[in-house]
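The complex appears here minus one protein chain, its other protein chains still in place.
And then chain A:
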Amino acid sequence: MSREKKTDKTGTEMTGAQMVLQALADQGVEHVFGYPGGAVLPIYDELFSRKDVEHILVRHEQGAVHAAEGYARSTGKVGCVLVTSGPGATNAVTGLTDALMDSIPLVCITGQVATHLIGNDAFQECDTVGITRPCTKHNYLVKDIDSLSRVLHEAFYVARTGRPGPVVVDIPKDVQFAKGTYRGVTNSQHKSYNPKTVGEDDRIEKAVELIAKAKRPIFYTGGGVINAGPEASASLRELVRLTGYPITSTLMGLGAYPAADPQWLGMLGMHGTYEANNAMHDCDVMICIGARFDDRITGRLDAFSPGSTKIHVDIDPSSINKNVRVDLPIIGDCGKVLDQMLATWKKRKPSIDKPALKRWWSQIDQWRERQCLAYKTKSDVIAPQYAIQRLYELTKDKDTYITTEVGQHQMWAAQYYRFEDPNRWMTSGGLGTMGYGIPAAVGVQVAHPDSLVIDIAGEASVLMTMQEMSTAVQYNLPIKIFILNNEYMGMVRQWQELLHGGRYSHSYSEALPDFVKLAEAYQGVGLRCEKPGDLDDAIREMIAVDRPVLFDCRVDPHANCFPMIPSGEAHNNMLLGDEAEEKGVGDAISEQGKILV
């Protein structure tokens, strides 16, 4: 049948399954990550004959969602997932929650049992919209074929506009078979959902005035800048350079501002740098752009940056005044607001307090001299920090994308791998999902087939979604899984050392597989490195291989991730690596702090 695009009111007759594929094509979707099952068979039947949408078969639905996240975050496009009813949908829940927490635009299509069976405890039935309601930005159950195309287009609109997020469209099998009228993409305004993207002019003026008058300013930026597209990062760079002010960023915001720039202070927060956290604590004007004052960032709330005037730019009004009361909220898209600020700044040409700024920078330089990321190297065992540094040095001139799992290796990657551009860093920030890295790398590599895609992993996390190695092999995706193998769930072990008297309850990675043999079993390539002296050659070999690689990098099992703001402490009360070694870390956390996560 003809599948010509028609956007006029007449529409085109087709089945529900055809509508799904047509809507994806009309939305510019080129890749769908999915796994078939009974309730989505009509859609898979359409995929069989369709050439414009490529389906990537994963090995577990969680992997499909993480792959779509990696795809979305590295391209700025909406990631797309297709799974079946029941277990297909429930397996997707972790990924959906992850995408919600990190504001990643996704559309996840789930099959559902036929309309007349809903509520009947049918085979592979679950209440998908009920289960996914709290872990999606929005979800739909489509019972009427004539609303299907509208809902599908609306799902993409909701996913990518405002604060991006995952959207589920649950389609019963009978609706996939039913025939109805397909309507293309329209530009009509949504009746109730129309997020505000442009900041209010008087607030922009006020913000520019506050920024110009600051004596100890700091830019604190987050994933919102990345989500606002590369133009937003460009505008951020321009504004920050125009002011000459220091800038720090959250885990999710890395790459929006280049790490090589002298104004960059490194990441802030629980494992942020000494200079970034102290600057946050002592600043007089904080310019928060697209970050949400998360508890990993603020530390102890009543001691969080006590003397500062806070400007907060966010597209989501519910992020404002949630944890920290701010003085000047601006609701809008980070990119648009940054452009408005730039225009106002250029028009007003405000004079900044240069002597004060000079004093501020010399204070920051003193903090920098503390060398908070220094670590001890040994000749016989690889320090994990060193492994990341070497990986960075040997890949920085290539077209590289980094994903991670969750734990110590993730923090070391954030600290020691330096990002110069946005969309190059994919990590699970909000939910902290172990097992994110391999499938995310699969998604990134699908989107960027010729780039170098590396999952910086831990040996425990990586086993959670190891089966996606098979996906990588099937589609010739030469992802590099760089495992910092310390034989422990490192961050759990670190917390047990800090909080629980060194009783390492169930955090030792016993009975680990031989990762080299495991790679070979998957028909990938396995590499192992145990000595610092062999590391560079081994990394070079990994990069040179044009197949999926599992790199078993054996590192110091006892290394801890520092600096660290102990739970329940303030920014200016950081625990540094050398101190911790001297006085022991056993009593670093207060009784009150121990109950926190």
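Everything that follows uses one rule, which is that a residue touches a chain if its C-beta (ideal position, glycine included) is under 8 Å from a C-beta of that chain, and two chains touch if they have at least 3 such contacts; residues count from 1.
One rule holds for everything that comes next: contacts and distances are computed from a predicted model.
Think of the chain that is not pictured: of "Ribose transport system permease protein", "Phosphate-binding protein", "Cytochrome c oxidase subunit 1" or "Acetolactate synthase small subunit", UniProt labels it "Acetolactate synthase small subunit".
From the options A:P36, A:G222, A:P246 or A:G299, the residue with contact to the unseen chain in the full assembly is A:G299. Shown as candidates are A:S49, A:S192 or A:S379; the residue that touches the absent chain is A:S192. Check A:S49, A:Q189 or A:S318 against the missing chain and you find that the one touching it is A:S318.
If you put the hidden chain back, the residue from A:R133, A:K179 or A:K398 that touches it is A:R133. By the touch definition given at the top, chain A reaches the unshown chain through residues 129-130, 133-134, 137-138, 141, 158, 162-163, 191-193, 295, 298-302, 316-318, 320-323, 325, 568, 592, 596-597.
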